[in-house]
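Missing here is one protein chain; the remaining ones are kept as they sit in the complex.
We just call them A, B and C in the order they show up, numbering each chain from 1.
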Amino acid sequence: MAFQLPTYNPPNFEDPKFKSAPDCKIALAEKDGVLPDHYHATSIFPEYFKINGEWKLAEESRMDCVIVLRDNGHLDVVEARLIKKGDKVLLGRSEHGEEGVYLHATGFETENNLEEQFAFRTGRSRETAFSKDYDTLYELLKHEKEHGNIVWTLGPAFAFDYDARNAMQSIIEGGYMQGLLIGNALATHDLEAGLLRTGLGQDIYTQKAQPNGHYNHLDLLNLARRSGSIPQFIEDYNIKDGIMYACVKNNVPYVMTGSIRDDGPLPGVFADAYEGQDRMRDLVRPATTVICLATQLHTIATGNMTPSFRIVNGQVRPLYIYSIDISEFVVNKLADRGSLSAISIVTNVQDFIVHVAKGLEVY
Amino acid sequence: MAFQLPTYNPPNFEDPKFKSAPDCKIALAEKDGVLPDHYHATSIFPEYFKINGEWKLAEESRMDCVIVLRDNGHLDVVEARLIKKGDKVLLGRSEHGEEGVYLHATGFETENNLEEQFAFRTGRSRETAFSKDYDTLYELLKHEKEHGNIVWTLGPAFAFDYDARNAMQSIIEGGYMQGLLIGNALATHDLEAGLLRTGLGQDIYTQKAQPNGHYNHLDLLNLARRSGSIPQFIEDYNIKDGIMYACVKNNVPYVMTGSIRDDGPLPGVFADAYEGQDRMRDLVRPATTVICLATQLHTIATGNMTPSFRIVNGQVRPLYIYSIDISEFVVNKLADRGSLSAISIVTNVQDFIVHVAKGLEVY
Amino acid sequence: MAFQLPTYNPPNFEDPKFKSAPDCKIALAEKDGVLPDHYHATSIFPEYFKINGEWKLAEESRMDCVIVLRDNGHLDVVEARLIKKGDKVLLGRSEHGEEGVYLHATGFETENNLEEQFAFRTGRSRETAFSKDYDTLYELLKHEKEHGNIVWTLGPAFAFDYDARNAMQSIIEGGYMQGLLIGNALATHDLEAGLLRTGLGQDIYTQKAQPNGHYNHLDLLNLARRSGSIPQFIEDYNIKDGIMYACVKNNVPYVMTGSIRDDGPLPGVFADAYEGQDRMRDLVRPATTVICLATQLHTIATGNMTPSFRIVNGQVRPLYIYSIDISEFVVNKLADRGSLSAISIVTNVQDFIVHVAKGLEVY
Partner (left out) sequence: MAFQLPTYNPPNFEDPKFKSAPDCKIALAEKDGVLPDHYHATSIFPEYFKINGEWKLAEESRMDCVIVLRDNGHLDVVEARLIKKGDKVLLGRSEHGEEGVYLHATGFETENNLEEQFAFRTGRSRETAFSKDYDTLYELLKHEKEHGNIVWTLGPAFAFDYDARNAMQSIIEGGYMQGLLIGNALATHDLEAGLLRTGLGQDIYTQKAQPNGHYNHLDLLNLARRSGSIPQFIEDYNIKDGIMYACVKNNVPYVMTGSIRDDGPLPGVFADAYEGQDRMRDLVRPATTVICLATQLHTIATGNMTPSFRIVNGQVRPLYIYSIDISEFVVNKLADRGSLSAISIVTNVQDFIVHVAKGLEVY
């Protein structure tokens, strides 16, 4: 059954409570990176602000940012650290119009999906029935391939397993990835597998440890640094498979962010965490479905910058976010966002990705 | 590639250390269920005992039992609680022949599989590469369907998910199960799904909670108790799918053991834990491969009574035991047996069983 | 600050909806262990039934049982398996009086504790702040020592650690235990520690493995079986410390239930799971606080038979139930009961019990 996007029901701004609401107050930032008191912080939901008597949606939202009114009238959703002295920051800490701020959490609710919402919200664990989630995901991804934008974030374990790595490659080659968010480790392990068929020195199929295999990832890093870039390394060493190979070959943009546990890093990794956030958000801005796999750090980072909705062709539609991890603790961290569109599956991501690749008939 | 059983290398009893070893000492049990001092306790490995100058293998071994010399010369491996006054119990707590006891832990080792053994023994976690384990398992199961005996033990979560339950049914119908070890809960949830398509009141596909659904498993238990047996219930209510249905229809023997967290119980459940152990061991005695899925209680119970070898057509061969669970803690409990043949996979068993059913081409 | 029990607010049966409600219907059980259709199943909350125009509370309730009207007018809360042919079973599957059944879930709610209730219900994880829970528990236990009845259920890991075992002994000796629910394993490991200072052959303080230490628990079991009872064994072998020692010396009743993973068992263990349930419930019937530590099997079994209230001196009061485990999955299994009085702490129970013993100033 083909996937059907739910319809968005905007607020009725003809309602007297909206008509009688005051304009949203504004204050100027006193210096770079510092907010005025009583600033309004955003959520994952659509939020409207009354500016000069008009209710306006902040379009590219995300959690825990502030709204800056630009001179052209646009409402920018900005991280506090990026505020510049003199920016016009919207104020208000109530959400029902009292201060010209309206948070619209129920735009996609219908009687029917409220019921589903309830099912979704029930805590998910290893014992939850996930069959329908898989089937829905296959249909969603087929829909998004044609009409949306799919961003993945992957933990390093992927590249340790032969089938999981191949399945991920097939999904990329099948056109189901429009952006990739990773750390230095995933790329390193994946390229190690491409060069030597090992992950941290262990054969990714047989698990056999190679002699002196602990040098493998260090050697890989050294060779890639010598080549100067990942695409150049792939060419220099004739890499023919894997996740990074598929991204490069299929022009899928990726953002690699560094962390303090990195060796290397590979060329192209963003060392600065906050520049990394900015580049990640660049990839997330067009995303309509985000799939986070087996990485607590990247999943939470990505979840932080991912709203529950997206505007496509002028229409508000849901943004779907999936979190798949073997630990209930990790998936619940994201699920605590409390949104209909955050869906968790508790399993080993190796098995998950092979199922998905088979469900999409690319593997 | 078809599965190849490794060859067993028996001890060389022509070696002087065996020739010069004394006969194993024997003492009579003084009363029922009580052992003589210095009794010998068994392991998962083949063990030989010198009786009247001859080295004899205790054939149907298991961990932590004792050896009783029967009047016909047979060496029975007996749980302490089943010892009868007057039984001839073998003594000895050394394992290299000093007391006429020889434990042979290396019968299946070759240079090649020692390496694999090392890989296997390395701790397994969510980040281990499992591709080859899956492929090997498919080949093993195909081999065992023709030449061996496959016993499964299943935790209750199976019946909560539509695909997992169907996949398990297909595996049974495909001939890949010769015995099933379960608790009251798995059978209850599976029959609830057969009757009402729910598990504890939730639809096993959509996850939707049914109104008053908490009555479903109680009603199921009541109806089954009214019918008087599971086969009769399946007939009375025209159950057409599921794990219990497939076992009954395909004459796969099952042992249901009770526990203190049971409702019901279903007719046929063994209330007595130790009678339950005896009936479980009856099913394990012919097993050549044992697969334990998502149940700490049953996995450890089954592991306790499962040796590392089996005698088939007079030949000693390995007995393979798998433990699949989402928790490293649980799989490592069994892996601590330290045997080559104990193989762990860390994942959600729902995904595992769908993979296996597809790998066997039955789903 | 001394612990204050909240006051119970009974339903106002003068309200017309109660006055106009019909009597509860009754049907006779057709045969032993089988219920009439449309039987009513109980919950953890106080439930009232209209009998001959009078609303009566089922006093000793528990989840998933049925109500039998005895000839003396008493409402017994009975497990389905214990129903006898001819028992008068109450019917009804609505809970607001429509069928003469009223479930009173809000008897202890005040504006203030509703807020706390909310805090309690928020999912608990390793990152929850537990300081106040500890402080409240100390005060509760001091109150219960004087005015209540404290039942503990313990997983086997307790006896593996020197401090945890000593702390538990001190708590018993301090008068903070009126009943103990355990399996064969806890008692076995505790007595092994008492006899040999090891748990499964490892020194419980230094962790050093003793030579041939895997015989220790088998030897312990054999000696205890020879003695014929735990008290006799304690006397025969001059055991001077530990959990079982403290129970025997302080006349704390304990129920040991068997399971299929047991070795032994020890004398006194209930082999029959359902007889075991009955004896466990005997200990739970007077309990006003129940503390479940590190045992999924026993925690769920105990939770199943533990209501949210207790009648003491004719007054309805809360029954407090705690679940402490290192796994969020396990504690959430019990917390899903949805009751104010179920409180979870996520930690290693070794540390928990040492904290509690120090908080009670007995260690």
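For this structure, a couple of remarks:
Just so we're on the same page, contacts are C-beta pairs under 8 Å (C-beta built on N, C-alpha and C of every residue); 3 or more make two chains touch, one makes a residue touch a chain.
Computed from a predicted structure; not experimentally measured.
Across C:137, C:168, C:292 or C:346, the residue that sits in touch with the chain not pictured is C:346. The hidden chain makes contact, of the residues A:97, A:199, A:276 or A:318, with A:276.
Only one residue in the set A:5, A:51 or A:218 touches the chain that does not appear here, and it is A:218.
Remark: the omitted chain is touched by one listed residue; of C:33, C:148, C:199 or C:258 this is C:199. Interface residues of chain B with the unshown chain, by the touch rule above, are 123, 125-126, 328-329, 332, 336. As for the chain not pictured, it touches chain C at residues 115-116, 118-119, 122, 126-132, 134, 156-157, 160-164, 199, 202-209, 294, 326, 346-348, 350-352, 354-355, 358.
Touching residues on chain A toward the chain that is not drawn are 31, 33-35, 39, 41, 64, 80-81, 93, 212, 214-215, 218, 221-222, 225-226, 257-265, 271-277, 280, 296-298, 300-301, 304, 327.
Keep in mind that, in the parts below, only the chains that are shown with their structure count from here on.
Bringing chain A onto chain C by least-squares fit of CA atoms involves turning it by 180°, to the nearest 5.
Compared with chain B, the chain whose C-alpha mean position is the greatest distance off is A. In summary, the pair chain A and chain B forms a contact in which both copies contribute largely the same residue numbers, shared numbers making up over half of all those used. Counting partner chains per residue, chain A has residues 126 touching two or more of them.
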